[in-house]
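Omission of a single protein chain aside, the complex is shown with its protein chains in their original locations.
Letters A and B mark the chains as written, and numbering starts fresh at 1 in each.
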Amino acid sequence: MISHDITMIPAREPPARAVGVMAWVRNNLFANPLSALATLLIAYSLYLFVPPLVQWAFMDATWFGESSSDCSSDGACWAFITARLDQFIYGFYPEEQQWRADLFFAQLAILIAWLSFKVTPGKKWVLGYSLILMPVVSWFLLYGDLLGLEKVETHQWGGLMLTLLLALCGMIASLPFGVLLALGRRSNMPVIRSLCTAYIELWRGVPLITVLFMASVMLPLFVPEEVVFDKLLRALIGIILFQAAYMAEVVRGGLQAIPKGQFEAFNSLGLSYWQGMIMIILPQAMRLVIPGVVNTFIALFKDTSLVLVIGLFDLLAIIQAGLNDPAWLGNSVEGYLFAGLVFWVFCFGMSKYSQRLEQQLHR
Amino acid sequence: MSDPEHVSHKKNATPSLVKEALRLWRDASFRPLFMQGVVVLVVVMLGVWVINNTMNNLEHRGISTGFDFLSQEAGFGIIQSLVEYDESHSYGRTFVVGILNTLLVSGLGIFFATILGFLIGVARLSSNWLLARMASVFIETFRNIPLLLQIFFWYFAVLAALPHPRQSFALGESVFLNLRGLFLPKPIIEQGLLPVMVSCLVAIGLALFLRSINQKRRVETGKSISGAPWYMAALLAGIPVLTWHLSGASLVLDTPELKGFNFRGGISIIPELGALLLALTIYTSAFIAEVVRAGIESVQKGQKEAAASLGLKPGKVLTLVVIPQAMKVIIPPLTNQYLNLAKNSSLATAIGYPDLVSVFAGTTLNQTGQAVEVIAMTMAVYLTISLSVSLLMNIYNKRVALIER
Partner (left out) sequence: MLKSLKTAAVLGAFAAAGFAQVASASATLESVKEKGYVACGVSTGLPGFSNPDDKGQWSGLDVDVCRAVAAATLKDASKVKFVPLTAKERFTALQSGEIDVLSRNTTWTLTRDASLGLNFTGVSYYDGQGFMVKKELGVKSAKELDGASVCIQSGTTSELNLADYFRTNNMEYQPVVFDTSDGTASGFDAGRCDVLTSDQSQLYALRVRLSKPDSAVVLPEVISKEPLGPVVRQGDDQWFNIVKWSLAAMINGEELGLTSGNIKAQKASSDPNVRRLLGIDGPKGKGLALDDDWSLRIIEQVGNYEEIFERNVGAESPLQIDRGLNALWNEGGILYAPPFR
C-alpha cells in the first residue's frame, strides 16, 4: 500500500454572484436586457395598481351597514355583501328552514373531505353514496314535503345553494348516461355507434344557452299535456342532456387508453360484454378519467351561471338582483368581485385537485 | 343446480320455439342485428312520440306553426347590422343579421384570443420568474371565473370608464370614443373600385410567385435572391397604388360628426361589441395559453438544445424550431377553443349585443311566439358551424398524421 499524503484543499465558496438571493434575482429577473425590461415594467405596473387596490378593498372599505349611504365613498362597500349574504347563499329559502340548506352544505363538505383524504376508510361506500343516493337525498332534504319536512317550492331556491345543486345533480346524473354513450360510441354495432356519435356531436355542437332556452320553452311542448315540469327541473334536464355528451367524450378518452389486451382477456375468460365492461374495463377506465371528469365539472360549475337567462336565481343572478335594490345602488364592482371570488375559489380548488390526481396517475 | 341431468331435463322440456329463440339469442351474428333493430325501433318511437306530442300541444293551444313568419315584417330595430336592415325588413332578415353579427364577434374574438393566448402561453414558460408568475396568475384567474360574469363585469367597467358623447375622447377630428361606442371615419371609394381590387389580387399573386421561386432557389442552391423581401413589398404596394392613380379612383372619408344626441356617419363600434370581445378574448386566451404551453412543453428538450447549439438566438429557437413542431400538438385543442369561443359568443344576449341568440332566439322568438321553429333554426346554425369546423379538423389531422410517417 502506497500512501499518498494528500490534503484536500477545502472547497471554496461559490462566487457571491452564483448563489443566494442576488444570484436568483440575476438569473430569474435580469438574465438579459429584454428580461430586465419586462421585470421593470411589471414591477412598475404592480406598484401602480396594487397599493391603491389594497387601499380600496381593505383600508377604506366599509364592512357593515344598512344601505349604500353607510359606505364611505373612497373604499369598497362590502356592507352590500355582508348585509345580503344570507340571500346570496340560500336565495329565497325560508329563514326558519335554512338549517336544511346548511345540512346540505355540511353533507357536501364531509363527503368531499372523506373522499380526498387518504386515510379514511370505506371509500367505496362513500363514493357509492355520493354518486347514487346523495343527489336524491339532497333533493328531498331541500324540497321537503316528506317525513314532516315542510315543502319548499323550487322557485324559492337560489344563490350558492342552487348553483351547487345544479352543478352536482347535473354532473352526477349525466355520468351514467355519459358512460353508456361512450360505450355506445365504441360499440361495434354500426347503428348504435352512429346514434351515439350523432347524439354526442349534436349536443356538443350547440351552446348551452340555446339548450336552456329549449328546455325552458320547448320541453313542455314535447311531453303530453298532462305532464308539467317545474322550471328548475326543466333546466336540470337540459343540463343533463347537454352534459352527458361532454361526459361521454371524457369517458371515451379513458376507454381508449385501456390496452386492447384487456378486452381480449375478458373475452377469452368467457365473460359477457357487460360483465367484462363492468368488472374489468370500466373500473380501470374510470380511474383514468377522474381528472377529465373534474375538469368537465369545473366547466359545468361555471356554466350553471347561464341559468340566469331563463330566470333562475343562481349565485350570479341573485347578486345581480341585489344590485338593483334601490338601497344598494352603485355596488356592481363589489357584487361582481364577490361572485367572481366565490366561483374562483371553487374552480381553482377543483382544478388543483384534478392536477394532483393527474400527477398521481402519471407517476 | 349442480345436477347435470336436472338441467338437461329442463332443457328438453322447453318447447322448440323457445329453444329456437334462445339459439338465435346466443347467435353472435343475430344478436347484434336484433339489438340494433330494437334500438332503432325505440328511437323512432321516441321521436314519433315527441313529434306527436308537440303537434298535439301546438294545435290544442292554438299556436301557429310553420315558417311563414320568416317573410313577415319584423317591425323592430337592431342596433348593429352588417347588411342593410331596418324595421320594414322581414323576420328572415333578422336571422341573417344575427348570424353575421355572431360570425363577426367570433371572428374578431378568435383573432385577438389567438394573439393574446400565444403571448401569454410563451410568457408562462419565460425564464423571467416575474413574467412567468404574472402569466400564470392571469391564466388561473380568468379561466376559473364564469364567462358570463366576466362579460357583465367588462360591460359595466367599459360603460363606467367612458365619457358622455358631448365629452368624447377625441383623436384628431375624426376618431371619437364615448359611451355610445368608438366612432371611426369610413373610407368610401367613389369610383375605380374594381380595377384597384383586381390589381391587389394580381400583386398578391405575383408576390407569392416570387416567394416560391425564391424558396425553390434556396433549397437548390442554398442562396436566396438578394433583396427578395423588398421586391415583394414593392410589388404589393406599387401595383395597387399605380392602378389607383391611373384609374383616377378617389377616396372620400365619411367622418363621424356629433349631431343632436349622437355621432352620425362613419363606422361605429358599439360598447356591447367591445365588452363582449374583451371578455371572450381574455377568457379564451387563458385557455389557449394553456394549450400553447402544453404544446411547447411537448417539444423535446433536445430540439431546443440543438437549435441553441447551432447558434440561434432564443427568440429564433422559439419561432423557427419549437413552435412549428408544437403546432401539431396545439392545433386540435386550439380548434376546440375556437369552437368554444363561437358557442360562447351566444352569451351576447346577456348584454344585448345583437347576435343570433339575442336577435333571433330572443326578440324574434318573443314577437312571433314560434319557439320550436326559432330554436331549431338557431341550433342548426351553431351545429353547422361546429360540424364543418370538426370536419376540416379531421381532414387536417389525417394530413398531419400522414406527413409524420
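Keep in mind that, in the parts below, a residue touches a chain if its C-beta (ideal position, glycine included) is under 8 Å from a C-beta of that chain, and two chains touch if they have at least 3 such contacts.
Since the model is a prediction, treat every value here as computed from it, not as a measurement.
**Student:** From the listed residues B:42, B:171 or B:208, report the one that touches the chain absent from this view.
**Tutor:** B:42
**Student:** Provide the residue numbers of chain B that touch the chain removed from this figure.
**Tutor:** 35, 38-39, 42-43, 45-46, 57, 60-64, 75-79, 87-88, 156, 159-160, 164, 179-180, 259-262, 264, 271-272, 349-350, 352, 354, 358, 362-363, 365-367, 369, 371
**Student:** Name every residue on chain A in touch with the hidden partner chain.
**Tutor:** These residues touch the chain not displayed: 84, 87, 91-95, 143, 145, 153, 155-156, 177, 180-181, 184, 192, 195-196, 199, 213, 216-217, 220-221, 223, 225-231, 233, 237, 240-241, 244, 309-311, 320-321, 323-326, 329-330.
Heads up, the rule we're going with is that only the chains that are shown with their structure count from here on.
**Student:** Mind checking the centre-to-centre distance between chain A and chain B? Centres are C-alpha means, answer in whole Å.
**Tutor:** 25
**Student:** Using the touch rule from the top, collect the residues of chain B that touch chain A in their complex.
**Tutor:** Contacts found on chain B: 32, 35-36, 39-40, 43, 50, 53-54, 56-58, 60, 126-131, 134, 140-141, 143-150, 152-153, 156-157, 343-344, 346-347, 349-350, 357, 361, 365, 371-372, 375, 378-379, 382-383, 385-387, 390.
**Student:** Quick one: which bits of chain A touch chain B in the complex? Just the residue numbers, please.
**Tutor:** For this pair, the touching residues of chain A are 27-29, 31, 35, 38-39, 42-43, 188-192, 195, 201-202, 204-210, 213-214, 217-218, 220-225, 298, 302-303, 305-306, 308-309, 316, 320, 332-333, 336, 339-340, 343-344, 347-348, 351.
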